[in-house]
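This report concerns only the one structure given below.
Here we show just some of the chains, and they stay where they sit in the whole.
Order of writing sets the labels: A, B and C. Residues in every chain begin at 1.
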Amino acid sequence: MTSALYVINPNSTTSVTDGIDAALAPLRAPGMPDIRCITLQQGPAGVQTQRQIDDLISPLCARVQALEKDASAFVIACFSDPGLYSVREITSKPVLGIAECGVLTALTLGQRFGVISILQASVPRHLRYYGAMGVDARLAGDLPIGMGVAELSDQARTLAKMIAVGKTLREQHGADVLVMGCAGMAAFRRPLQRAVGIPVVEPTQATVSMALGRIQLAWEA
Amino acid sequence: MTSALYVINPNSTTSVTDGIDAALAPLRAPGMPDIRCITLQQGPAGVQTQRQIDDLISPLCARVQALEKDASAFVIACFSDPGLYSVREITSKPVLGIAECGVLTALTLGQRFGVISILQASVPRHLRYYGAMGVDARLAGDLPIGMGVAELSDQARTLAKMIAVGKTLREQHGADVLVMGCAGMAAFRRPLQRAVGIPVVEPTQATVSMALGRIQLAWEA
Amino acid sequence: MTSALYVINPNSTTSVTDGIDAALAPLRAPGMPDIRCITLQQGPAGVQTQRQIDDLISPLCARVQALEKDASAFVIACFSDPGLYSVREITSKPVLGIAECGVLTALTLGQRFGVISILQASVPRHLRYYGAMGVDARLAGDLPIGMGVAELSDQARTLAKMIAVGKTLREQHGADVLVMGCAGMAAFRRPLQRAVGIPVVEPTQATVSMALGRIQLAWEA
């Protein structure tokens, strides 16, 4: 099998792609599908608004179409699952989004999931998505750390904020599992889980592992 | 007040825009905001796929920005509410979508709403939207008439199909109010209601009437 | 069109009716239906209990029947929507309630609505109503200011309490839109919105604007 699973980072920040790529190391194995992480250069530096989401769908679809011949599946690695349904229309290969699969994975690890988002402005969009997924009875809460793209480079402060929000979700909202509401921060998963004391889902890892199975099973769409 | 309420038909078919325009005649009155119906020429002939929806958002936003200085509010006249949240981000004027307002209006006219869609492929997209709206406990069903864009020009057959689907929604799914899941078919509202015997919401009319109030009240966003 | 939209304040306090009337000024326009605000003199000074609600339905229906020949639509201007379904049975004209339409309007302005009620005792009744409406997945919370009818005449204190409750709904319950759970306090809408920083729905204004559209469209029941 020479085709690959393409994990597309729909923002243009290659360090995020690098972080995703590193986080997927445990999922690589001989005899398993190749995992290739790529950057959508036409995307924004970081996805913050609905407008950015909608604007990146067209280049995302173009990229998917360019890769399709060589692809065994696609993962869209942004917690807003941008273009998920458009991409599904234009390819017969499996297409998974990290918000959808991250949340579904959390449902196997706890009874009430909390989501740690980056920006407050994303929360209503996430809530609409959980509603569309029909899983809001399982939602404990979705709270932002409230840091802009530039600030996120301060890793110690970002982790500290994520831990604080995670503890609030556990103690005040009843979460017993957390989902990181962003891609590219897998390095924080373990310290976050240890500090908060409940399971933490890193959504890109969760999604890629599901995509690998989909490729192996070769269920026709 | 020289600014206008812009009703944007996001498909490129001007006869649809004309149908919308005619349907809004009862909502025009002296002293009321001007209602201008326009066609998004970059849109598809008819919106059928998620890809078409996502592709029209960028020109739709460009159009909104071009009109904004002169606009008092915007209505997006397609039952998939394409770009609703992007447009809301880029203007401080009220922005309403006909699926959202059509369904909400139906909630005041019956306890279980049925939606008459055009294509089967749109139904899952609608269901996701009702879920995001949190109103699926009120949904009786969403069924398609299953006619392509070309076939819709046969008006007698289109109406007959809508009546048949409406009766199925009433009799087998328990609908006591119907929503027409499309724009530009206001002429069918009355015969459809008479044939099925329960209230029928024409979503563009419903939405424009809500937008007029929003303009008059001048609630700041 | 010489008939009118009747907005019925079902409590006997004419100053409340006056407040409603003033709040509707922006919705009056030449060529638009006349809006007449009237007081149900047999109603209580202020609606506080279910018993008061049930007791006023009979005189409310009598009033509606007396006005019907001259009416184009009715709005019941009390946040408990007293008698809404009885009135709908006895007239073929559109009948809208301010709780129903106020909440539905809020659904177009935010993803989680908070309601500022007057009395704690009303909250369970409201919750039952949101459940009947099937919208409780969208509810952030419904909290009372806890002031009796007499105390409400202290306007500064009332507004201060509403702001405090509004901030609690936003900060602790995740509301991104508020509904004023009462009629006749439209003067507080703007300062409340400015203080809390999220959209505020004044339900009588929202409802009357929807009723005007219903009249113009002349959809038969």
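The working rule: a residue touches a chain if its C-beta (ideal position, glycine included) is under 8 Å from a C-beta of that chain, and two chains touch if they have at least 3 such contacts.
Keep in mind that what you see is a predicted model, and the values were worked out from it rather than measured.
A.B. asks: With 3 chains shown in place, count up the copies in the whole assembly for me.
C.D. replies: The number of copies making up the whole complex is 6.
Going forward, only the chains that are shown with their structure count from here on.
A.B. asks: What's the fewest number of moves from subunit A to subunit C, given that each move must go to a chain touching the current one?
C.D. replies: Minimum step count, subunit A to subunit C: 1.
A.B. asks: Comparing centres built from CA atoms, which chain ends up most distant from subunit B?
C.D. replies: Computed centres place A farthest from subunit B.
A.B. asks: Would you identify the chain whose C-alpha centroid lies closest to the centroid of all protein C-alpha atoms displayed?
C.D. replies: B
A.B. asks: Nearest whole angstrom, what separates the Cα centre of subunit A from the Cα centre of subunit C?
C.D. replies: Going by mean C-alpha positions, subunit A sits 42 Å from subunit C.
A.B. asks: From the mean C-alpha coordinate of subunit B to that of subunit C, what's the distance rounded to whole Å?
C.D. replies: Computed value for the inter-centroid distance: 26 Å.
A.B. asks: Between subunit A and subunit B, what's the gap in Å when you average each chain's C-alpha atoms?
C.D. replies: That pair's centroid distance is 32 Å.
A.B. asks: At least two partner chains per residue is the criterion; list those residues in subunit C.
C.D. replies: 137
A.B. asks: Give every residue of subunit C touching subunit B within the complex, in rising order.
C.D. replies: Those residues of subunit C that touch subunit B are 26-27, 29-32, 96, 100-101, 104-105, 107-108, 133-138, 189-190, 193, 199-202, 205-206, 208-210, 212-214, 216-221.
A.B. asks: Any idea which subunit A residues touch subunit C in the complex?
C.D. replies: It comes out as residues 123-124, 127-128, 131, 136, 141.
A.B. asks: Can you list the residues on subunit B that touch subunit A in the complex?
C.D. replies: Against subunit A, subunit B makes touches at 49-51, 53-55, 57-58, 61, 83, 85-86, 88-90, 125, 128-129, 131-134, 136.
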